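Complex shown without one protein chain; remaining protein chains in place.
Let's look at subunit A:
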Amino acid sequence: MYNFEFEKPSTTADAVAALADEDASALGGGQTLLPTMKQRLASPSKVVSLTGISEMQGVCMGDDGSVCIGGATTHAAVAAGASAYPALAALAGGIGDPAVRARGTVGGSLANNDPAACYPAGALGSGATIVTNAREIAADDYFQGMFTTALDEGEIITEVRFPVPEAANYQKFEQPASRFALVGVYVAKYADGVRVAVTGASEEGVHRWTAAEEALSANFSADAVPAAPGADGMIADLHGTAEYRAHLVAVLTKRAVAAAS
């Protein structure tokens, strides 16, 4: 790890100011950034911890019935506190291991947008709104490919608002080593239609499986899930070929629908 400055502001405004420095990096739970720094693959001049900002902590209900989660809320806190949205609580409770869940945050996960992370599927599958210090971003506009988001430099996720669906479920098939999602599928049924978000599978990162959404919006049953999507653009690595991942997308979608029904 290289030397760096460290700040732990107590307000969002102070954090934004601290992040104005070139090469400053926001620190959520540090589950990605710290290992990367230890391996000397990242070298921020300044690390700004967001964990001391009380207004970014906790789970509450919004006026419109959404579950609102502060950007610095840990996975463990969401697992324990988001009972109004059980599928989301279950997703959070299945991330990593207890140590990861005690430190990792929803804002950190969404800002990083790892192509195999769970939260991006939950946010995209729920049509969540990503609230930052500067604006509100619809999930459909937020995820822009592997490790790429709509966030500007220094922009902080202060809150994520999840509309609560009629039914939802997340199915994760774990990569054997990392236990990240080899493929994960989040299915959520809303009054105006079904959303299906897929993580782990695509070289484009988290994405919606629109063919399945259309079919399931017409008939929300496992039998309605279409044949597996094409393997083009799917990730191929040690743990799964593109074809295998494409196959798992359909399997997990069916399982998610069955579990949600």
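Here is the rule we go by: contacts are C-beta pairs under 8 Å (C-beta built on N, C-alpha and C of every residue); 3 or more make two chains touch, one makes a residue touch a chain; residues count from 1.
Here is the rule we use: contacts and distances are computed from a predicted model.
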Record-based protein name (UniProt) of the chain missing from this complex, from "Xanthine dehydrogenase, molybdenum binding subunit apoprotein", "Acetone carboxylase subunit gamma", "Transport permease protein" or "C-type cytochrome biogenesis protein CcmF": "Xanthine dehydrogenase, molybdenum binding subunit apoprotein"
Residue, one of A:Y119, A:Y142, A:F173 or A:Y186, that touches the chain absent here: A:F173
Sites on subunit A contacted by the missing partner chain, in the whole complex: 1-2, 39-40, 173, 176-178, 180, 182, 238-241, 244, 247-248, 251
